[in-house]
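Every protein chain but one is kept in place in this view of the complex.
Labels run A and B following the written order; every chain starts at residue 1.
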Amino acid sequence: MNKRLSWFNVTSLSLGFAFLYLPMLILIFYSFNASKLVTVWAGFSTKWYVALMHDQPFLDAAWVTLKVAVSSSTLATVLGTMAAITLVRAGRFPGRTLFSGMIYAPLVMPDVITGLSLLLLFIAIGLDRGIFTIMLAHTTFSMCYVSVVVSSRLLTFDRSLEEASMDLGASSFTTFRLVTLPIILPAVVSGWLLAFTLSLDDLVIASFTTGPSSTTLPIKIFSAVRLGVSPEINALSTLMITVVAVGVVGASLVSKRAILKQQREEQEGERV
Amino acid sequence: MAQAKPQIVFDPWNDPKAKPLIQCRSITKRFGDFTAIDNIDLNIYEKEFFALLGPSGCGKTTLMRMLAGFETPTEGKITIDGQDVAQVPPNKRAVNMMFQSYALFPHLSVWENIAFGLKREGASKERIEERVAEMLRLTRLEKFARRKPHQISGGQRQRVALARSLAKAPKLLLLDEPLGALDKKLRQDTQFELMDIQERTGTTFVIVTHDQEEAMTVASRVAVMNAGVIMQIATPADIYEQPNSVYVADFIGDVNIIEGNASVDKSGPEGAVSIAYAEGQDPVHAVATTPVTEGARVFYAIRPEKITVSHKPDPDRANHAFGKIIDIAYLGNISTYRVELASGKVISATMTNARRLERRAFTWEDEVWLSWTRTAGIVLTN
Partner (left out) sequence: MNLRRIMLIAVPYLWLVALFLVPFLIVVKISLSTTAIAIPPYSPTFDLAQGWAGFKDFLSQLSFDNFTFLTQDDLYWKAYLSSLQIAALSTLFTLIVAYPIAYGMARVPDEWRPTLLMLIILPFWTSFLIRVYAWMGILADEGLLNQFLMWLGVISKPLHIMNTPKAVYIGIVYTYLPFMILPIYAALDKMDESLNEAAIDLGASRLSAFWLVTLPMSRPGVIAGCFLVFIPALGEYVIPQLLGGSKTLMIGKVLWDEFFSNRDWPVASAVAVVLLVILIVPIVLFQRNQQKQQEAES
């Protein structure tokens, strides 16, 4: 490697990562502030966490969010995987262009429009709004993300594996169950995780499609922070950031170890 | 032509009563405007080791995929063991395929890969155990049964692919460039292993390859393909010694092609012709196996090893040419001399290096005689 890191590279990387992470670190830091005034440090305290644990509306909202996220991401993974297989494998069929358009359009559609259009649909067909309608809405846009993730994996998939399975007597369904699915599983899982996070994160679409009885966590947070900074929200944010950070770092460590293990085994394999 | 075992002559293709295992009748395959296979007829007999040889894009893989059932012919009929297979999908054919990429299932162990096909046909547990063990023994993989494909070497992976495709005891095994991913040394060893396994299992093998040496080594018969057409089907020896076209002669091994006008040589033996190819140069004396019309444009093909290089013309041989050595390629066991004749025509001649290098008889710029017999080369009209 002849590449050298110049002082310019080092500075821009340090400043860049500081810019990305300082706001979150500050948020975490002030969640342990004893003062209700977020910008004035008044000593260490965990009282906001305790308050959060006893804030029933928040806990209810978290529970609603979790239910919506688990159900919509699971359904979106099934539908998105089916859509990906259709896009990559089904060849030509009537309405294919419309289908791929409907897969890609929600990715660039502003949330306000998606939310508005779904709400108008639910009103038009007289569907009572609540957890179920949020779930439908989240499934619809996150299945498109899942299908993009899964289809990019399918595009690099060695077709001869499927042909080998057929050649050895497996039907196309058996081939999918025993060969295709186990191999694309990592992509399906990351699709699910993506759908899950998108659902946890969504404020705009949920605000449009929810009813008076069910409030999700982002809606709750949003209505709290509209009025200004709140230490309880800082505590909640800290918890959410920690969970994600532990998850992402852990997942990347696991996958790194798996890659190292595979490399080692391959080297051993070459030797025997 | 004699094959590896002279005591049993295996040549069902010469027996008019023999029934071919596979019959292709006027097979054509088009992809849009592109014709991949153009009206091919082909018979392959039981227990044969048949090679489809040709450059990439000649249609050999398409032909093989039609036998496996992954492609359907646009026109024509394929029968396997007398049964028309047009409507039989790949998973219902008694044909198995070994893929070029091996296509080993990465998430399954070696044992599970080999057992995959047996499980699909619903074999009993004992039967699967027994058959997989047998395949592992055949391919010397007993020690690796529990490993995953990425935990074994390239050569072992190749053997797993072979074992997996043989496990169901197919009537016909198709091998798509089976040795393409191996390095040269391993490839040679594996060629013999492949022949051995073919003989022991008695399975009909059809191999696709672009490597002429590989085809010549393993196959009982070779079909040379070019641009969707079969140029010649014959035993390796006949392909080499009796090519039917300039294309085949040129594709298999090294060859000198001399283009000239033929005239019937009355003084010589039956079929003798002389070919005038350059002003002031003695014509080539040859024997044509097919009748040649007087004055026809012909191609004379002669292999470099059939020509001797010497300081004096060899009186026992019918053909002589005088020239100057312009290049020597030393390959260890043999040397190839490139000799320029007075007409400017360059002829290659190969001599074995019986002597040590420093005592070599010829060197650059030496003026030498090339000699070869009347039957050494072959007269081609196309």
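Note that in this section contacts are C-beta pairs under 8 Å (C-beta built on N, C-alpha and C of every residue); 3 or more make two chains touch, one makes a residue touch a chain.
Values in this document were obtained by computation on a predicted structure and should not be read as measured data.
Counted over the whole complex, the shown chains touched by the missing one are A.
The hidden chain makes contact, of the residues A:Met143, A:Met166 or A:Ala187, with A:Met143. Residues of subunit A that touch the chain left out of the display are 1-6, 8-10, 12-13, 16-17, 19-21, 23-24, 26-27, 30, 38-39, 79-80, 82-83, 85-86, 90, 93, 95, 98-99, 102-103, 105-106, 108-113, 116-118, 120-121, 123-124, 136-137, 139-140, 143, 147, 172-173, 197, 200-201, 203-204, 218, 221-222, 225-226, 228-229, 233, 237, 240-241, 244-245, 247-249, 252, 256.
Rule of thumb we're sticking to: only the chains that are shown with their structure count from here on.
Our note on geometry: subunit A versus subunit B, Cα centroid distance of 55 Å, whole angstroms. The touching residues of subunit B, when paired with subunit A in their complex, are 68-70, 89-92, 95-97, 99-101, 103, 105-107, 116-117, 120-121, 147-148, 150-154, 156, 164-165, 168. Within the complex formed with subunit B, the subunit A residues making contact are 158, 160-161, 163-171, 174, 178-179, 182-183, 262, 265-266, 268-272.
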